[in-house]
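With one protein chain held back, the other chains of the complex are shown just where they sit.
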Amino acid sequence: MSVIVLVEHDGGVIKKKNLEAVQYAAGIAQKTGETATAVVLGTIGAAEMENLGQYGAQKVLHVDDARLNDLHAPAYARALLAAVQKEGSKLIVTLNDINGRAVAPRVAVQLNAGVVAGALIYPDLENGFVIKKSVFSGKAFANVNITSDVKVIMLMPNTFPLNKVDGKAVVEKLAVNFEEKVFNVKVKEVNKVTGEIALADAGLVVSGGRGMKGPENWGLIEDLAKELGAATACSRPVADAHWRPHHEHVGQTGGAIRPDLYIAIGISGAIQHLAGVNGSKTIVVINNDPEAPFFKAANYGVVGNAMDILPSLTAAVKKFHQHK
Amino acid sequence: MNDIESVKAIKGGEFLIRETAADSVFIPEEWNEEQLMIAETCDNFLAQHVKPYLHRIDEQEEGLMSHLMDEAGALGLLGISVPEEYGGFGKDFKTSMLVTEKLGAGNSFSVAFSAHSGIGTLPILYYGNDAQKQKYIPKLASGEWKGAYCLTEPSSGSDANSGKARAKLSEDGKHYLITGQKMWITNAGFADVFTVFAKIDNDENLSAFIVEKDFEGLTLNSEEHKMGIKGSSTRQVFFNDCKVPVENLLSDRQNGFKIAVNILNIGRMKLGGGTVGASKEVIGLAVRYANEREQFGRAISKYGAIRYKLAQQAILTYASESAVYRASQNMEEATEMLVASGLNETQAKLKGTEQFAIEAAIIKVHSSETLDYVVDEGVQIYGGMGYSAEAPMDRAYRDSRINRIFEGTNEINRMLTVDMMLKRALKGELDLMGPAQKVAGELMSIPDFGSADEETLFSKEKKYIANFKKAILMVAGAAVQKLMTQLGKEQEVLMNLADMLIELYVSESLQLRVEKLVSMCGEDSCKEQLDIMRVYINDAAEKIAKAGKEALNYFAEGDEKRMMLMGLKRYTKTEDINSTQARRNIAAKLITEEKYCF
Partner (left out) sequence: MKILICISQVPDTSTKIVLKDNNTLVNSQGVTFVINPYDEWYALVRALELKESGIANEIHLVTVGKADTEPIIRKALALGGDQAVRIDADSNDPYLTAFYIAEYAKSIGYDLILCGKESIDYNNGIVGAMVAALLDIDYIGFAAGIQIENNVAVVKREIEGGEETDICNLPLVISCQKGVAEARIPNMRGIMAARTRPLNVIAPSVQSPVTAILSYELPPAKAGVKIIKPENMDELVNLLHTEAKVI
């Protein structure tokens, strides 16, 4: 038997978080004495798929159908079900991201499978099939036992570092017949934000709050983000005041993010904001109020005026990159 | 004096001579789902529309306050207790009090709201004829028009009937021409309708007029610069032969002073609700700050000195709140009974309100002084940040102060408390003499040391409160006897008596509330409330003792004085309690919940 993992790609390129999913599926397979089989959909080169072996996949089932280049959750689910059937699988892994949240529930329903959305650990097999996930927007964790025979795990992206090993996956074609209705949702228009790093998956994020005083000062944030290769974000009051677009709002009612580095500038750290960012590995807080609650959640803190600190931090990053 | 009145025919001022049953009072723990939803709407309104913009509101950004009033009107918050036939929602007085309390946390907005929905709307609602009500009330209830109230003049504040504004009939008999100057007019800057008080010709008493902002001859001065409530529009309004159609005379000629007084009675009680709401908000800020701020490696909320302050803020607020809603319920019931006896609703409301004018004055004083304590210690808990204009305590501190001044200064209200009580006794409406004589008799007899009564959860506090009443009857009775008609001029004695009455009324309201609460939820879930009650009443005993002593030392002499001082001691004696531990318990709950939670 094998663990099935859905591996998406962006125009033929498999991203880091999808490699992480493969590695995670392979890790579980190792524990349960199975193998990991990746399911890849749409138009993509063979080499890219074979490389999944470097993250532990032994086999790739490729559904080579150009209609799958866009998300069609029912079609994706159908393809995964075909793979499950072929491999006799009892465990399916996807990511807990936008597409994963559309596809995994559909697979789970069709297999009567229990789902954990946002897995943070490898399953604990000694006490059942227990997986830790974040609840209450990061204010707590729950240990969830999946009691059904077939199980679906949605891995939280950016949870495990990648470890490349030697290996090459065997790529097999998987033919799937799709009913027309799985393509009911038609894409009319796509607007990708170009030149910016997408916030949801960014490893580094620079974020500004009310302490930035006004939208006219955001250049300082953007300069630092550019130097770091980071995405930009903001707190709720900033989005509400229309200083920044709403999609940049992180927090309990905005987006929740889990970057490696979160730099918060002029954000006091209300509980709702912390809920959206407390999955970050490292937090740097820059604030002129030494009492700002955010400092308690931070790894590194700088007390002082953001308008002075930001240019010198940007300069320091520049220097670091030049000497590296 | 011991006949517990269960038929709910409680009269205003009667608390001094009668025992009240706990199950007859209304307590805020009894709000129903609909009322809680209305409260949540108020909270949401402040959170979304007011609190993020306090700074801009205080700068009096053009049109902002008026816009906020429109928003509140769109939600229906300006017509809570306006009858449905006039575009309101016909809710009872308690519900409108709840709204006032919730919106009381909105700094300057609260003032604009209270002025509009209270003194701006009620004179027309209560005293207007049908045509006047049809014309003005729906627009005021929806917020389309904003209301203001012009009583105070540069030379007539507390002495309202002495105003110089005059009205005379025009030659064609179609208009009154009002001339005069009104000062400290809240909402003046954006109000559409003013209730204006002026004497017609050389009348002895004021008359009231409904004046629209566009009536010829009305002009506004520029905004006053104030210590606090900076966002509230406060201006002088000038009337220069201002042409008011005769049909805009409100109620009868010379009825204005009565209108003014009655509207103020409601305003005072409402001020109680508003300041309780503000106190709760400030306590929330203070406890959150105390949990966040660390000194010597620990949150300052872990230190006893801070815990004391937090507990004391909550004790006073909870006590004040108990009195506010007890009196609100009493007023409502008195009104219902008057309606049942055949009076029309408006008349009943006015009479019902008048009936509880003593309680209204007490509440006004106690709640405004509570808020001043709460903001003062709020600043202190914030320490250096408390003094910074960047932190919210600065605004809270400045905004609180006006509450002891407007709606009748606390001094005027203290004097009124005693004055109304004695007048009712003189008129035979309240039998103070009988009970006072009984106390005098008791003084001569051997004190009753042992109590045969069974010890219950509230028996001690009930005994203390019964004794507080005796203390007041004794001191007040002696004061009347000794000072006779001079008493009205001995303001220090009046202040002493008022302080005693205030502490009695609040203590009793608090005790009844906790007793009812325990009967609803059980003793175990009311531990902190019991602590609040015990600490408050113990402190009240000392305040009553002190005020009584001051008064007696002034007017009494010789053996009689000695005897009364001994009596006072006996009537204000309480068993020692561990108030430090009790305050720690209260503070611990606040600190865990990080908000006002009682």
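Letters A and B name the chains as they come in the text, with residue numbers starting at 1 for each one.
Please note the rule applied: contacts are C-beta pairs under 8 Å (C-beta built on N, C-alpha and C of every residue); 3 or more make two chains touch, one makes a residue touch a chain.
On a predicted model such as this, the values are computed, not experimentally measured, just so you know.
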item: Per the touch definition above, residue among B:Gly13, B:Gly76, B:Gly352 or B:Pro435 touching the missing chain; value: B:Gly76
item: Residue among A:Ser2, A:Asn51, A:Ser89 or A:Ser134 touching the omitted chain; value: A:Ser134
item: Candidate in contact with the missing chain, chosen from A:Val13, A:Ala46 or A:Ile98; value: A:Ile98
item: Footprint left on chain A by the chain that the document does not show; value: 10, 71, 73-74, 77, 97-99, 101-102, 104-106, 108-110, 112-118, 127-128, 130, 132-148, 154, 184-193, 196, 198, 200-201, 203-204, 228, 246-247, 249, 252-254, 256, 260-261, 271-272, 275, 278, 281-282, 284-285, 295-305, 308-309, 312-313, 315-317, 319-320
item: Chain B residues touching the omitted chain (full complex); value: 33-34, 36-38, 40-41, 44-45, 48, 74-77, 79-80, 89, 592-594, 597
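Keep this in mind: only the chains that are shown with their structure count from here on.
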item: Approximate Å spacing (C-alpha centroids) for the pair chain A, chain B; value: 56
item: Touching residues on chain A, where the partner in the complex is chain B; value: 237, 240, 291, 293
item: For the chain B and chain A complex, residues of the former touching the latter; value: 52, 292-293, 385
